[in-house]
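All protein chains but one are shown at their positions in the complex.
Letters A, B and C mark the chains in the order given here, with residues in each chain numbered from 1 onward.
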Amino acid sequence: MLKIGLIGFGYWGPNLARNFNQNPDLELAAICDNSSDRLTLAGKSFPETKLLQDIDVFFNGTELDVVAVATPVASHFYLAKRALMSGRHVWVEKPITDHVEQAEELIGLAMKKNKVLLVDHTYVYSGAVRKIKELIDKDELGKVFYYDSTRMNLGLFHQDVNVIWDLATHDISILDYLMPIKKVAVAASGCFYLGNGICPKSLLTIYMESETMAHINVSWISPVKMRQTLIGGTKKMVFYDDNEPSEKVKVYDKGIDFDFSKEDLYKLKVLYRVGDMRAPKLENHEALALETRHFVDCVLNGTKALTDGEAALEVVKVLVAAQKSLRSSGTLVKLE
Amino acid sequence: MLKIGLIGFGYWGPNLARNFNQNPDLELAAICDNSSDRLTLAGKSFPETKLLQDIDVFFNGTELDVVAVATPVASHFYLAKRALMSGRHVWVEKPITDHVEQAEELIGLAMKKNKVLLVDHTYVYSGAVRKIKELIDKDELGKVFYYDSTRMNLGLFHQDVNVIWDLATHDISILDYLMPIKKVAVAASGCFYLGNGICPKSLLTIYMESETMAHINVSWISPVKMRQTLIGGTKKMVFYDDNEPSEKVKVYDKGIDFDFSKEDLYKLKVLYRVGDMRAPKLENHEALALETRHFVDCVLNGTKALTDGEAALEVVKVLVAAQKSLRSSGTLVKLE
Amino acid sequence: MLKIGLIGFGYWGPNLARNFNQNPDLELAAICDNSSDRLTLAGKSFPETKLLQDIDVFFNGTELDVVAVATPVASHFYLAKRALMSGRHVWVEKPITDHVEQAEELIGLAMKKNKVLLVDHTYVYSGAVRKIKELIDKDELGKVFYYDSTRMNLGLFHQDVNVIWDLATHDISILDYLMPIKKVAVAASGCFYLGNGICPKSLLTIYMESETMAHINVSWISPVKMRQTLIGGTKKMVFYDDNEPSEKVKVYDKGIDFDFSKEDLYKLKVLYRVGDMRAPKLENHEALALETRHFVDCVLNGTKALTDGEAALEVVKVLVAAQKSLRSSGTLVKLE
Partner (left out) sequence: MLKIGLIGFGYWGPNLARNFNQNPDLELAAICDNSSDRLTLAGKSFPETKLLQDIDVFFNGTELDVVAVATPVASHFYLAKRALMSGRHVWVEKPITDHVEQAEELIGLAMKKNKVLLVDHTYVYSGAVRKIKELIDKDELGKVFYYDSTRMNLGLFHQDVNVIWDLATHDISILDYLMPIKKVAVAASGCFYLGNGICPKSLLTIYMESETMAHINVSWISPVKMRQTLIGGTKKMVFYDDNEPSEKVKVYDKGIDFDFSKEDLYKLKVLYRVGDMRAPKLENHEALALETRHFVDCVLNGTKALTDGEAALEVVKVLVAAQKSLRSSGTLVKLE
């Protein structure tokens, strides 16, 4: 039984606590939050867990094998570092940090201390994304040449970061998992109409190798909630709508072929292919539950984490470049 | 009774012919197409209309008050110019041309000859777009600060122009009609994976004055058909889904307010406002029928065309800038 | 080239005229309607067709091989009989008549005169219904044990017949085509709140052999348009939504199995089976165009009509029984 301590019981923390509590290999030993109201609420659901406001007592006065960090981004680095330094395995919310160097330092530290560092890119553990990965790996889609995602809602406005750090993070981690193609450059544009320097609506273009491309449209100021992702392959195409209660993933036997027999490429004949649509059955697990089991497996058996520090660093690099582009009216920013 | 002649009986031409034929003030006098198969088809539906393959006979040997041009973009300029030069009023398909100078020449010529020049930006005449215009004019939305549109399908692939000339044209004309705010610069990125120099999927950002912005996502290679437009105002927000058979326009009494009483702008309190949604009743006319009546009114009564040469020129300027940006990996292109 | 004459150019007549006109083997020789306004409209689209107000001139003074009847139900019998008596093949709108004896007389007459009698149960010719038929014939659904349909809209209120004669007619003909199982009895209930003896909303239960059952819910007073049909098979189940622009037919690999190994049937174990969903590609023809070709084939080659008099009589028998039940508060009415 691994003793796990959670820092942060705000918006996402309760979901972590519930999943940690339900995992048979974890004991939710402590929850730390600087709000006494939040701790009272936590106590109602987890009466046997130690509740702390003092972070030093959490780190020094509590027996813990694992620390989970679910605080605002700005404090991730400090807390994850302190957890690793004190010999604990670490689960940290996405994005790992907002600085490339900090992510690199955490990766190095985890390696040196021989501890697990898992970043909570939840979607990678969802039934829908894993099914799409399976389709790509089995070459059902053919060569995948675009990823196009719209992720919008009204709210959960952050006041310290632009929308890309909140919402595009999901898409970049999904993109990395599904299409591990080298990314070349990033451009981002966005609305700053609020006048407070925060961008609540942004559009990213990620240029990748092999003429592959990603378009990511994120917003906190949409009247309707949208989570629609299109993935174009030469054989088949996928429409993944996370708002659908069932049939989230639809695989279309559709495409465009060209008749290259003509000599003049500009007059080539376009052939549309339209066949059946199939919505494969998805695993019905809660993504966080699967992720928790995977994390436990990493800690106990040394399995490599699917969303480890390196994977998270890739996401940060893209976000940092996008942020730079966003601040210079969409100038293309090369990746290393 | 105005005698109208139509050049081009391809994809869109039959819709024009049907609407011209049903208008009580127009007589569909001639149809010209270089394909005899298309002319045979036209004859089946319009047995009393003169059918011609020879463009010279069309222009010189036929009594016509008005000429409608529904051919590929490359020939618009030549045909519209010839029609104006020969003293006819002109209806021309969108986009008017793909060169700014050509559009300017046509505008000058129409003025000199005192003829109507209407460009068929059909959506401007639809019940949905007109209702949104009415909402904006009555200040129901407050200050409008973004336009976000996704217009995708599989196909009707053009082989001579990029997707922006086909699909983004619709959005730019709608945007101009709804939000006549000065546009400052354009950036566009796109997929060129086909290897033939044609971009079938593109994403545009249009920077406008007053921190206003448009994001336009167009594609010929989507497995699903989408025509979704979001319009964000400070008072209300609109979701316009042209795929919906009814209730195409939904007006959300939703928004974000800020509590500016705090001194620190970065800590301002965000207030979400969520009220009713309303789908106003829309006029149930066919857009082309209304546009045809408007065109007749312009010709007979000298009314100014809503989508005249100047309006069409604005669209071309944006498309030309977008095309330039598209070819230079999304570099920002200023609009003079 | 068969000369066809159409009687009735009201709501549905124009669709027939357009399809007859486009069929290469038919010449739309005459249209008869007692409204001169409707004839003027017809003339606009079919300038070469003879337009008549006088039914005697239509029957006696016009060279016709085929007569199509698209008038209110009450006149179907008289007009179809006159057409057969005068030696013409007959296309008649659904329902063939509202009296069993009249339908029987028309069937007998067509046989005696050796003429084709086709009743326009259009849905039977649609891509969606034909695909479902194919699935059933290939035993993909297993034993089919229920048909459940909801067909609602606002309007097209008839003033002479109850809603069942208008809308349930569609479902009964689809049901007969898909599931040719002997029907045993019918019950129908309905709203009569209007106070004029007309029922605008009704619900039918059709008891069939082998514990099979159909539930049909029809209404002219629904604020939303619905055309949803569920078909339950022991292997798979179908959801057919005719409002969907594409993917009208969805085949669910879902079902319930029982573990009959237990001795006590009342305690049997229920096993849910949930697999993929598949939306097969449908033929993209207009149903009426296919039906017109089939009708021509019947006339020219003696092919048996899919929706002939006998098929139409089956529908009438069910409707007559439903009508009787409707008027006696849902009493079960046996079908001989």
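As a working rule, a contact is a pair of C-beta atoms (placed from the backbone, for glycine too) under 8 Å apart; a residue touches a chain by one contact, two chains touch by 3 or more.
The model shown is predicted, which means the values in this text are computed figures rather than measured ones.
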Ask   = Quick one: which of B:47, B:108 or B:275 touches the chain that's been left out?
value = B:275
Query = Taking the entire complex into account, which one of C:124, C:203, C:298 or C:311 touches the absent chain?
reply = C:203
Key: Residue of C:221, C:289, C:306 or C:335 in touch with the missing chain, whole complex considered   = C:221
Query = Which listed residue, C:127, C:232, C:280 or C:309, touches the chain dropped from view?
reply = C:232
Key: Contact set of chain C toward the excluded chain (per top definition)   = 145-146, 148, 150, 152, 154-155, 157, 159-160, 185, 187, 189-197, 200-201, 203, 205, 207, 211-213, 215, 217, 219-224, 230, 232, 237-239, 250, 252, 254, 256, 258, 265-268, 270, 272, 274, 329-332
Message = Take the complete complex as the reference. Which residues in chain B touch the chain that isn't displayed?
response = 247, 253, 274-281
Inquiry  = Across the whole complex, list the residues on chain A that are touched by the chain not included here.
reply    = 21-22, 44-45, 47-48, 225, 243, 245-246
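Here is the rule we use: only the chains that are shown with their structure count from here on.
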Query = Can you give the whole-Å distance between the Cα centres of chain A and chain C?
reply = 52
Note = Averaging C-alpha coordinates per chain, one finds the centres of chain B and chain C separated by a number of Å equal to 41
Ask   = Using the touch rule from the top of the page, what residues of chain A touch 2 or more other chains?
value = 274
